[in-house]
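For this view, one protein chain was removed and the others were kept in their places.
Now for subunit A:
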């Protein structure tokens, strides 16, 4: 809370009425001070990187310097695929730069229907609904499915879009300890038997890159009569026979009621979606506010997405390469002595755990100076108050690049003193 006793002397006073205006931004003063103190040490702002040129899915020019990208979620490297780019170019020519309208009014063009067809082919479902972002897909689907008197049961480490979807609706919100089947079981068991329940899970949790024990969680959710939504944002493209996600790999396809995903990771553009076999699914288009009350995606975006999704159906080689890259990087960093988010490479995210902000920023800066970009993540986005350097691999990272990345981590780690020299 703010300390009510201190009134800043420079608070603006209205000349006519003499009224004080409470500065609504003063609640952020502690954060402003923390950032200023950090930047005063001479480091670059980790949250203000500009890519001056993007050379490929794995390389950009940052600060005039060629830099390997290891924090983009561009898992399958589709962003510069010639077919994908050409599809976008053609749609831009044929349909213009934007729809200027909602999906339920003037904002549905044939490319929007086509990308939904592509999703149905990819997931083998009867319905697919495309949103303007992945964030909005969770916001819309969760807030619309669970209404007043219903319960949403979510993992404590859920993505912000899942939490925000909970807050947007009127349901009761219950959370369980991260990936704890027992904790989920206990909480479901205490809820009213007749109440509607939606259990929200993620295939891959994006901070540590760990995957969920979906078969056990699904069994527990079914036992208590709950419907299940699984977010596969970080699993699409390279988990399971068809690349549908962790839920496919772990054999839960018949039990997940709703799969939410994004176009901004493996698909390589922007947008979000929900696919389902529920016979009444289509009604959601009329009642889901984040779907109705916003403009639809530009036709060029959905055209690139449709082409990319169809190519991902036959991307076995890329999948294999991505997994190789992930395992190699995980082993390389572990051998150097870094503390990682998972014991083995469970996904294409490798999280390096650092003890405090100073070391995290120091490492991040050293890596950037060496020509490597990774994501820095800090509380409250991270679980258990940890500071992370989050690496996400791409199927297009070449073997030499992975070797170079490990070498850069070795140098930076010794320079900052977080691994033995």
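We adopt the following convention: contacts are C-beta pairs under 8 Å (C-beta built on N, C-alpha and C of every residue); 3 or more make two chains touch, one makes a residue touch a chain; residues count from 1.
We take it that contacts and distances are computed from a predicted model.
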| item | value |
| --- | --- |
| Protein that the absent chain corresponds to, by UniProt name, given "Acyl carrier protein", "Electron transfer flavoprotein, alpha subunit", "Cbb3-type cytochrome c oxidase subunit I" or "Sugar ABC transporter permease" | "Acyl carrier protein" |
| Candidate in contact with the missing chain, chosen from A:38, A:156 or A:419 | A:156 |
| Contact partner of the left-out chain, one of A:38, A:51, A:85 or A:174 | A:174 |
| Residue among A:183, A:216 or A:358 touching the omitted chain | A:183 |
| Touching the absent chain when the full complex is considered, from A:78, A:91, A:191 or A:374 | A:191 |
| Contact set of subunit A toward the excluded chain (per top definition) | 1, 151, 156, 166, 172-175, 177, 183, 186-187, 190-191, 380, 383-385 |
